[in-house]
Every structure is written in structure tokens, then in C-alpha cells.
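Data block below; observations after.
Missing here: one protein chain of the complex. Every other protein chain is in place.
Labels run A and B following the written order; every chain starts at residue 1.
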Amino acid sequence: MSRYILRRVLWGLLLLILVSALTFVLFRILPTADPARLRAGRNANPKVIAEIRANLGLNKPLLDQFWLYMKGLFLHFDLGYSYYSGASVRSLLFDRLPATLSLTIGAAILWMAIGLPVGIVSALRRRSRLDRASMGASLLLVSAPEYWLGLIVLYLFASDIGQLRVFPGAGSYAGLTADPTKWLTSLMLPWMVLAAGFAAVYARLMRTSLIETMGEDYIRTARAKGVPERQVVLRHGVRAAITPILTIFALDVGVLLGGAVLVETVFDIPGIGRLNYDAITHADFPIIQGTVLLAALFIIVANILVDIVYAYLDPRVRFS
Amino acid sequence: MSAQAPNRKPASRATRAGARRRATKGGLAMSSTRRNTKNALLAGAFTILAALGLAACGSGGDAPLGAGSIAAPAGVQTPAGESLTGGTHGGTLTVLNHQDFERLDPGQAYSSVDYEAMYATQRPLYSYKPNTFAQATPDLASGPPQISADRKTVTVHIRSGVHFSPPVNREVTSADVAYAIERGANPNVANPYFSSYYGAVEGASKADGGPIPGIVTPNSHTIVFHLTEPKGQILAAALVLPLSAPVPPEFAKPLDAHKPTEYGNYLVATGPYMFKSNAQGKVLGIGYEPGKSATLVRNPNWSASTDFRPAYLNQIDIQIGGDPDVIGHQVLEGSDMVQNDEVAQPIVQLAYEKFRSQLEISAGAGSNYIAVNNKQGPFANVNVRKALWAAVDRVALNKARGGELVTNVMTHFIYPEIPGFEQAGGLKGPQVDYNEHPEGDMEVAAKYMRQAGYPSGKYTGGKTIQVVGATGSPNSTDAEIVNQTLENLGFKTKFSLVDSSVMYAKFCGVPAEEIDVCPSVGWVADFGDPQAVLDVPFNGEHIEAENNSNYGQVDDPTINRKMAAAELLVGEQARAAAWASIDRELVAQAAAIPMSWAKQPQIEAKDVAGVGDIWNLGAWDYSFTSLK
Partner (left out) sequence: MSRGPGSGDWEPEPRAGAGRDAAFSVSAGGARARVRGDGEPLLRVRDLRVGFSGEEGTAWPVDGVSFGLARGGALGIVGESGSGKSLTALSVLGLTRTAPGAHVSGCIEFEGRDLLAVPEPRLREIRGNEIAMVFQDPLSSLHPLYRIGAQIVEAIRAHRPLPKARARARAIELLELVGIPDPARRVDAYPHELSGGQRQRAMIAMALANEPKLLLADEPTTALDVTVQAQILDLLVRLRRELSMALVFVTHDLGVVAEVADEVLVMQRGRIVERASAAKLFDSPTHPYTRRLLAAMPTIDGPPPPPLPAKDAEPLLRVRGLVKHFPITRGVIVRRRVGAVTAVEGIDFEVMPGETFGIVGESGSGKTTTARLIARLLAPTAGEVSFQGRDVAALRGRELKALRRELQMIFQDPYSSLNPRKTAGSIVAEPLAVHRVEPDRARRRRAAERLLETVGLNPGDRNRYPHEFSGGQRQRIGIARALALEPKLIVADEPVSALDVSIQAQVLELLRSLRERLGLTLILISHDLSVVRHMCDRIAVMHEGRIVELAANEDLYGAPRDPYTRELLAAVPGARQLDRRTIHA
């Protein structure tokens, strides 16, 4: 098992290098704005632009630039400095990470807490009115664009501009350590919006998975043993049905940790997604590279975790 | 999120229609200038002669809104109409901006959002009161600049009693101003306009951050500039830009040694407010969190007696990011808050309908036009250009930008509030047949196409023309409309939309790309002088291989000569007349296709007595705004 993990970790590292190389190349090949020009501003003297370019190291051959970057990254964990703000990328990332973590983890808990029970009940009462209603609602929520949903939610429930002034509106995010109450209340609406689509998906997943599981032979055996029905459903059915869901869950969380741009923008939450988006508009390569690497890291870790968790959950899966 | 005009950068100084005519020279004393016909060399940028006392030029017309007026409709505020005195002291203003600052280093700041913070925390030698850009008010300076007769020497006296904020604390001296300007040449700072305005200073061309021989400080409160060319009035005018705000060398030098400079993360203030900082003066992470927030607090070392600013507010909390629609609602329905960057169109409508007293509209916010390639391709032919001018539906283009509330149909090139506007044709513009019908007139267009040598009235040549516009609404909508018009004229187009910065940097700003039509370009002048509007975009001398701002590669020898001559004129009347004539010439040549004159909206909450800077697109001025 440990050898398996080690192998996955090494592959993951290789993947990170590849991703970073790809980002590096992409941003220098695609027609984005020249960061030196952007930094210099309008009407800058070409001499000035050249000087800035030298300063930012953009005039060195690509391979040199890449090598310097890689060296700094893997040896010193130095992700460079933002072209735009002069702040170190690492500090910016760490600064934004708590907000993204809060948003993602809270939403994850919420969507599992809502989606799974709904899916279970739907599976057990197939084709009942409850089932049809919940599956219809889930279809709606899945189709609703996140951004739109966020705006609707704000206009309905935000305490400053909404019809029913229930929760704090956009821009009210405060760090957990700074103001725990405000942190909690300001994330209510974003959590709901982010969780909405996922809860819908997971409800459907759980429903399908459980329906399939409940048709298995071992359910029949459990009933034949005289096990109470609730236990049959939960301990036998759900326990088997949840394995594929948990693996998808790990991946979803991994992806979200790379930044939920839309929700972060609508609710003005200073997270990694928005940092990435702002950096892209400014062609701020170091930040872009940093966020991409971070996102890739989260996904790779999530993948490895998935494999480990799956083997733990399903003893039939053994590492080869 | 593309701005109407490119990056809404330098402030335009527009005089209000109907403002009193100033008796010329205002704050800056001028010696008589000798016309120097051989002059007018601009090292890559435009020159500014705004400080020669530009007064309001004629009446802008208070026509009712329906007819297309420059004036703001009744009930809406304007910068000129806001009172500079009588505000209540105290309170914290919350500012919601969805755009972040670009540069906070006074040696680098060059956009309107940056200026909002700049002019509240830094004191350049001269600056403007909110409701005028006719005259510069001495800020750090104690009086107007003294320009020698040969215009090669400029002397400025600095007032005493102005102190730096903590942790520097000491009194400001002329050496600090000298260092501030000298660091502009430092590649780690790379000030964008240093070479344009200070390029004539002795030794400036070789400067790299070290002392410049031409900048001399004979005593602690005097600074003298020695120039190699007679451009003193330009330099003097440029002293309103933030570069001349003092920077303490002992604090900044080590920071300026970093590539790029770190001074922007530390910052020392001289204005009434400062960015919140720690004991070492570090601002980054404390008073400014990039992409998140900024906090301005009172500068304890600022003294009201040395400043013309009242500085009512105790603190300004700036929140960065979010969705413009949401921000708009929050501001309009909230309290003690303003939005201080581009307002979303639906919000402007909402404010006009339901919160009219909370809406401010500032005219003279620049122009948007369609650049066409005057050098290569079908548009090198003046008749083809005229045909396109006639064919384009400018009313529809303006509708996409928000309609009459925030735009006027553009009919020539000097925009409202700039001297020369009326002389060049005013709102209606020169009444030539291709300009007469802003909704577009295909018959006139066909006529010009025939004159251009296409008997069918449509283009029949084989060339597929390249059209590059900017993404994001309304640029993309307007670009589509223009593209459709081109197709109606018989052109085959290769149409692409790219990010605005990419459009400028890689396509429309690079002559070698030979782009035929650029429908998403715009211009905002640095100062309220017609030269600042017409020179760089239309002067053949200013075509650059890279970063070109003469997007259409306009290079008419007659126009070039006229510009060279008009540059040296002194006196608002003369300048206005000369440049207005150039404007008419540009119209006659259809050098570019006009689209829209912008009026900038700003919004505030109901309990904020906002005062907007007319010279900065009407942005709320923190030093004059108060809470009711």
C-alpha cells in the first residue's frame, strides 16, 4: 500500500511539472497582452517597455525563464512575484486560500447533507410524488447558471439589497479568525448557491446508485436474515452505494478548491478563483501560474485520496 | 470589463459648459511666448499646455435631454454643481469598486481609479480643485511656476510646514521633489510619462534613477528645472501629474533598488489621508490588500492650514471586487457608501429612474471611435472612409453604450468641454452630407463608394478586410454593428474579438499588422486642451512601430504641419481656434469614423454629499466628500 501511494505521489509530482510547463508555454504563445506593456501603461516609451521587460526577466530565452521558475518553485517554494502588485505570489495565495477553503468546505458539507438524504428517499420511494418533485427540482438547480442563481439569491435574501433581508449580502465576507459570526453569516448565501447545483447532482447520483444497490442479492440476504429495514437500507444499501459517490466527491472538492470564480465574484469573496481571474485580465503570469499549480495540486491530491479512500471502502479493490 | 475609453486613464480636464470665463492665466504666470515654428517635437507622447488658462468656451447648450444634450438632465448632479465647502466633519465612507487599483506608487499611477487614491494621499506641486480644470491650484508649491523668457528654465517654490506621514514624519524639502521626479527614470519605477514631459530636462535622456543634472535644488524650498529645449510651459503643466509628489529618498531608495520597485507596497503620504500602514510604513497587506480592500486613514502629520482641501472624512474603506450590478444596488439602497469606478448600465438606468439625486453625470469623459487604416488597404481612399462614415448608424452604436443619458452622438473629434468644441462644430458637427444623418445613410454611402471607383455603390475589390474589436459589452456589440455595416457595403470581413488589452497591444496598436478597421478604440485626454485630444491620435509624426496610438496611421502632411504650428500657440482663444480648424480638416479627410462622446456616471448613497472631480471623470474626491 505504501508503495502504491509513493508511486502515485511521484506521478503527481511529474504531472505538476508538466502542468506548470504547459501553463508557462501557453501564456507565452497565445495572443495575450504583453505584461511589460501592460505594466508600462499607455503611451509608454518603447525604451521603458524594454526596461520593464528586462526587469521582469521576460527578455531571457524561454527555457531560461522556465528553468529559473522551476528552480525557485521546487527548491525554495518561491512562486515568484506578481508583475502587477509586487507582492509575492505565495503570500497572495495563502492570503486567499482561507476564503476558498471556507467556501468550498462549507458548501461541500451542505450539499452532501441535503443531496444524499434526498437521493436516498427518492430511491426508496421511486416514482412517488416526492421522488418526482425532488428530481424535477434537481434538474432545475443543475440547469441554473451559478452566476444567475447568485444574483437572484442576493436580490431575494441579501440584508442590504434583498426583498427579505435575511443574510448579509455581497462583500460582507470576514475571515474566520477575524469575526467568526460574520464569517458564518456572510457565507450562508454563497454556500447555498454553490451547493445548489451539486446537491442536485448528488441527489440524482445517490438515487441511481442506491436503486442499483437495492437490487443486489445481498440486500435480499439481509432481509432474509431479518435485519430491520432501516438497517438494510443504510448499512447494506447506502454503504455500498456511497462508494462511487465519495470518489466523485473527492474530485469535486479538489476542483472547487482551485477556485469557484463565479460565486466568488458575485458575492465578492476574496478567494483563489477571483485572484486567478484578475490575474488573467492583467496578464500577471506569476499569479496565474501559481493558481494553476495550486489547482492542479488540489486535484492531484484529491485523485490520490480517492484511490486510497476507495480501496479502504471497497476491500475488493486491491492495489496492483 | 472594458472601459469605454482606453483604461480610463489620465484625467481629462474639461471645462463646464456655462462656467465663468476665467481671466486667462489663473494660477500660472506666463511670459510671452515666442512662436517657435521649428519646435513641437514630442518625444513619443503629447504635450500639454493646459495651464495657459483655459476657460470655458462658449455655451454647451442647455437643450432638453431628448434632443441630445451635453448638459445633465434635471435632478442629476454634476461636478460643477457640487459645493466644495460646508461639509460635516467625521465618519467613515465605504467605497465599493469592482476594479482594483493598478498602481499606487505615485511614480507609476496613471489611471482614474489610481488617481482617486493618489490625490487624497499625495501632494504634487500643483493640482486641481474638483469642479475645474481651468486652473491648477498650487498644492505643494507655494505659488505659480516661474518660467523664464526663453522657456528653458522653470522655478517652483515649495511651501513650508508640509510633513511626511509616519514613519518618516519630517518636513518635505525640494530634494524630495527632485528625487520623486528623478526616480521616474529609474527602470525599476518606469514612469510612463517621464520622457514625454521631462524629456527636455538636461540629462534626462541619460537618466536611470540617479540625480539629473538639470534638476537643481538651490535651497530646501526651491526647485529649478533646466531644459535643453524651450518647453518650459509643457513641463510646468505636467507638474500636476503625480510624479511631482515628494518621495523621501532615505526611505524609498532601498525600495527602489528592487526589480521592480517595492515603494508601492510601502508608500509615504503627504496628503490629508494615508494608506493604513504598520510602524515600518508597510502598506501591502495592511492598508492595501490587492484585489480585496484598501483603507485610507487620516494622515496625522497633515495640517489643514497648508492645504486647500477640507478633508471631512475620518476614514475611507475601499472594498474591491464583486459584481457591478450588485454593487450598484448596494450603493443606491445603502448608506455611507459610493461606487467609484465604472457603473453598470442597468444601474445607471435604475439610478436615473428611482434615485436621481444620487446620480452624478460628468461630461467630457472621452470619445469612442472607429479607426480605419489610412495607409494600406481600401480605406486609404478618402471616399471609402467617407462612405463608411455615412453608412454607420451612430445612434444604434450609442444605444448599445447606454443611450442619451451617458452618451452623445459623436460628429467630430474634439469632445465636449474641451476648448475648440464649439468652433469645430459643436454637437451637430460640420454639416457635410456624410455627417448629417447619424442614423446612417446608405445612399450617401453608395455615392461615395462610386466616387471611390466602385460603380455599383458597393465594394467589389478582392481584399478581405481585417476587423479587430474588443470583447465585452458594449464594445463587442458595437463591433458587430460596424462589421455588419461593412458587409452591407460589400466588404468581406475577417472579424475577431479579443480582449481589449490584447487588441491594443497586438493588433490595433501595431501598424505592421495592417488591421483595416478597429471599431473599439477610444481616447481620453490627459488635460483639457484640444491638442491633448487630437495630437497623438492623428499626427503622422506619432506613428510608432509598437504601442502606436495613432491607430489609423493618419499621416496627412497638411494636417501634420498645422498641428506643429498650433502646438506653439499661446492663449486659449488662439489655440481653440487653431485646433478647431484642424478638427474640421480631420472631418474633411474622414481620418476616423466618430462613434460616441462619453459622459461618465457615478453613484452615491443617499446620505453622502459626494463631490466629484471633473478632471478625473467625475470620480468622487475623498478630500472633499462628506457624510450628511
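Some points to look at:
Heads up, the rule we're going with is that a residue touches a chain if its C-beta (ideal position, glycine included) is under 8 Å from a C-beta of that chain, and two chains touch if they have at least 3 such contacts.
Since we're looking at a predicted model, the values are computed, not measured.
Note on the chain not shown: across the whole complex it touches A.
When you scan A:49, A:73 or A:240 for touch with the missing chain, the hit is A:240.
In the complete assembly, the contact with the undisplayed chain comes from A:3, out of A:3, A:76 or A:129. In the complete complex, the residue from A:222, A:272 or A:287 that touches the missing chain is A:222. When the whole complex is considered, the residue among A:105, A:280 or A:313 that touches the unshown chain is A:313. Looking at chain A, the residues touching the absent chain are 3, 6-7, 10, 216-218, 220-229, 235-236, 239-240, 243, 313-316.
Definition applied: only the chains that are shown with their structure count from here on.
Taking the mean of the C-alpha atoms as each chain's centre, chain A and chain B sit 40 Å apart.
Residues 1, 6-7, 9-10, 43-45, 96, 100, 102-103, 108, 110-111, 187-188, 190-196, 258-262, 264-265, 284-285, 289-292, 319, 321-323, 325-327, 329-330, 333-334, 498-499, 501-502, 504-506, 536, 544-547, 549 of chain B touch chain A in their complex. Note for the complex: chain A touches chain B at residues 31-34, 37-49, 51-52, 54-56, 82, 84-87, 91-92, 95-96, 147, 150-151, 154-155, 160-161, 169-171, 265-268, 270, 274-275, 278, 281, 283.
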